[in-house]
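Attaching a single structure in structure tokens format; questions to follow.
Of the protein chains in this complex, one is absent; all others appear in place.
The first chain written gets the first letter, and so on, giving A, B and C; residue counts start at 1 in each chain.
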Amino acid sequence: MKLEGNDWIYSKKVKEHFLNPKNFLKNKKEIKDFDGHGVVGNMKCGDLMEMWIKVKNDKIIDVKWSTFGCASAIASTSILSEMLKEKGGTPLKKALKITGKDITKRLGGLPAIKIHCSVLGDQALRAAIYDYAQKNNRTDLKVEKPLEEEHH
Amino acid sequence: MKLEGNDWIYSKKVKEHFLNPKNFLKNKKEIKDFDGHGVVGNMKCGDLMEMWIKVKNDKIIDVKWSTFGCASAIASTSILSEMLKEKGGTPLKKALKITGKDITKRLGGLPAIKIHCSVLGDQALRAAIYDYAQKNNRTDLKVEKPLEEEHH
Amino acid sequence: MKKIYFDNSATTPVRKEILKEALPYFSNNYANASSFHSMGLSAKKALNESRKKIAKILNCTQEEIIFTGSGTESINLAIKGIAFKKMLQGKKGTIITQKTEHPAVLNTLAWLKKIGFNTIQIGVNNEGIISLKELEETITNEQKKGNEVILVTIMYSNNEIGTIQPIKEIAQLCHKHHTILHTDACQATEYLDIDTKKLGVDLMTLNGSKVYAFKGTGLLYKKKGIELEPLLHGGEQEFKLRAGTENVPGIVALAKAMELAHKEKKSESKRITKLRDYFIKKIEKEIPKSYLNGSRTKRLPNNINISFEGVEGESILLRLNEKGILVSTGSACASYSLDPSHVLLAIGREHALAHGSIRFTLGKYTTKKEVDYTIEKLKKTIKFLREISPVWRE
Partner (left out) sequence: MKKIYFDNSATTPVRKEILKEALPYFSNNYANASSFHSMGLSAKKALNESRKKIAKILNCTQEEIIFTGSGTESINLAIKGIAFKKMLQGKKGTIITQKTEHPAVLNTLAWLKKIGFNTIQIGVNNEGIISLKELEETITNEQKKGNEVILVTIMYSNNEIGTIQPIKEIAQLCHKHHTILHTDACQATEYLDIDTKKLGVDLMTLNGSKVYAFKGTGLLYKKKGIELEPLLHGGEQEFKLRAGTENVPGIVALAKAMELAHKEKKSESKRITKLRDYFIKKIEKEIPKSYLNGSRTKRLPNNINISFEGVEGESILLRLNEKGILVSTGSACASYSLDPSHVLLAIGREHALAHGSIRFTLGKYTTKKEVDYTIEKLKKTIKFLREISPVWRE
């Protein structure tokens, strides 16, 4: 009964972020400090994500999130928030280019059946940027309106 | 791995007679001393029995046999020969009444699937008595002619 | 880290006494039970004695027991055995079941539907129990339409939520309407009465992997007079109903397991029920918005299935796993599929709660200390996950 390496279905990175998620919203009162807000997923599918972004000089400088979902959903939102905040923040245009694939890669991969979960992170981000763009009349950002009921 | 009792498919009695059969024909020359001869079974079915009887004063006083067949076939012929010879021999009329059941009983029973074998013994005996009756014009014995090809 | 195993309904460890009983048949007394030499006969004897022991427990004859390779196989044999028999007579017919059955039943029926049988699933109430009235109406409706009801298959107790069906009454009802009842008793063997005469069932499936015996073993009880087509054709083993070299060690282990279960049933059921009720009470007290799934009374002694509002099952499972606590969930995320438990949906749980369910199945080796430790860790886990959840509003 040799258990080589870890006996997790997920990568070490996923495990790390799932067990110690970063940047999640601890206090509902913090919301008012943020400039954009997105929600994707639904309870029927078992995944729901909310994301808040703070923008300064066209750069995302802070991120908070809440997630209902499995370990990979939680870890992928957590690592996305870290990605966005590193090196002093992420320009909005660059943030819009982040894909599910990028997140998955940063996580060190995901089991095939779980790939769909990581896709929610970039969608929540896009929804938050859309919200920011709407509020600030930033049609130049060319971000699409998120779908109401997001099935995956 | 407790093996209670013996690990044979057959009774102790069958085992005994099979391993140490009694009264089989050792020497073909002996045949001439006998008064009746019967053969039943066939090679297709895997059982063939030959029996010789010596008759004196309407009594079978000696028996010899040869058998090709499984353990129960050998044991049943052997025990039948013993049955016939005990107490100084068996009157012909009494011998004709011996059934497969009697033999099986004396053997301490047989596995269900094997019962058919023991039936050959009494048939071989009947064939030998028929032969004796034919040779000695003993129609009073009322023994039927054995079937040519005995399938069972 | 020592593991706390709360997944006994998924499978049980092999009990030492059971392994010990079977071990000589691996490498010492290993012959084929169909061989005629002494070692073969000794294997046959072990087989026959196992069958005799089990027959006594099931209160049936030895010829009514068919050893198979799993619960799934027994179920497939029972259902397809009846269906193929009809098919060979040039008939088909209706098979009735209910919504919370194990996939082995549901998918077997789905397949029979593809080849032309009529299949009906009746629903359950919010405890997971079928309505006898609905079952009766379903049977008689079919019969009125001229459709022969060739089989009713209703599980004895559910593997996810532990709900116990009124099998005795169901059997009586089936017989009243001249139809046959198969019951899947895989989860019942350890704790419930499996006397086939008392239950009145015609076919009953059991397996070894849930009763501290071996994986890959099972049996089908088949009442005398019920006729089945074999599923595995070949040699003449198992009264010509199930071909293949007999798995003597597996069968010896199954017999020993059933014997032990039988002997300890009363005391173990009592002990485990008490522990279960303590566990449920504690959770409900310590963790707000936790909802027990299934019935409070018609429930397997060892089953706790509970949904936590605002959190997802796989997350709970994996965080408990980090604390050495092994559980199962009805969440889609932990099923290698994408749908939440069909059982939880059948009892009317909304998707959110179905996704947030955890099953603790207690066993022989469960202690109160383990339960206490688990409650403590569970409390913290739920609290944390609710903190990061967008749907939890205190």
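Just so we're on the same page, contacts are C-beta pairs under 8 Å (C-beta built on N, C-alpha and C of every residue); 3 or more make two chains touch, one makes a residue touch a chain.
No experiment lies behind these values; they were computed from the predicted model shown.
Trainee: If I'm reading the header right, one chain is hidden. Which shown chains does it touch across the whole complex?
Mentor: Listed by label, the shown chains it touches are A, B, C.
Trainee: Among C:K114, C:R296 or C:K369, which one is in touch with the chain left out?
Mentor: Missing-chain contact among the listed residues: C:K114.
Trainee: Residues of chain C in contact with the chain that isn't shown?
Mentor: Given the touch definition above, chain C has residues 3, 5, 7, 10-16, 19, 26-28, 30-32, 34-40, 69-73, 75-76, 84, 87-88, 102-105, 107-108, 110-111, 114-115, 207, 209, 214-217, 229-236, 243-250, 314, 317-318, 320-321, 326-329, 334, 336-337 touching the missing chain.
Trainee: Contact with the hidden chain only, please: which chain B residues?
Mentor: So the residues of chain B touching the unseen chain are 8, 18-19, 21, 24-26, 39, 43-50, 65-71, 73-74, 113-114, 117.
Trainee: Spell out the interface residues on chain A facing the chain that's missing from view.
Mentor: Chain A touches the missing chain through residues 1, 3, 7-9.
Note that in this section only the chains that are shown with their structure count from here on.
Trainee: Which chain lies the greatest distance away from chain C when centres are computed from Cα atoms alone?
Mentor: B
Trainee: Where the CA atoms of chain A average out and where those of chain C average out, how many Å apart are those spots?
Mentor: Those two chain centres are 40 Å apart.
Trainee: Can you work out the whole-Å distance between the CA centroids of chain B and chain C?
Mentor: Here chain B and chain C have centroids separated by 56 Å.
Trainee: With chain centres taken as the means of their Cα atoms, state the distance from chain A to chain B in Å.
Mentor: Spacing between the chain centres: roughly 92 Å.
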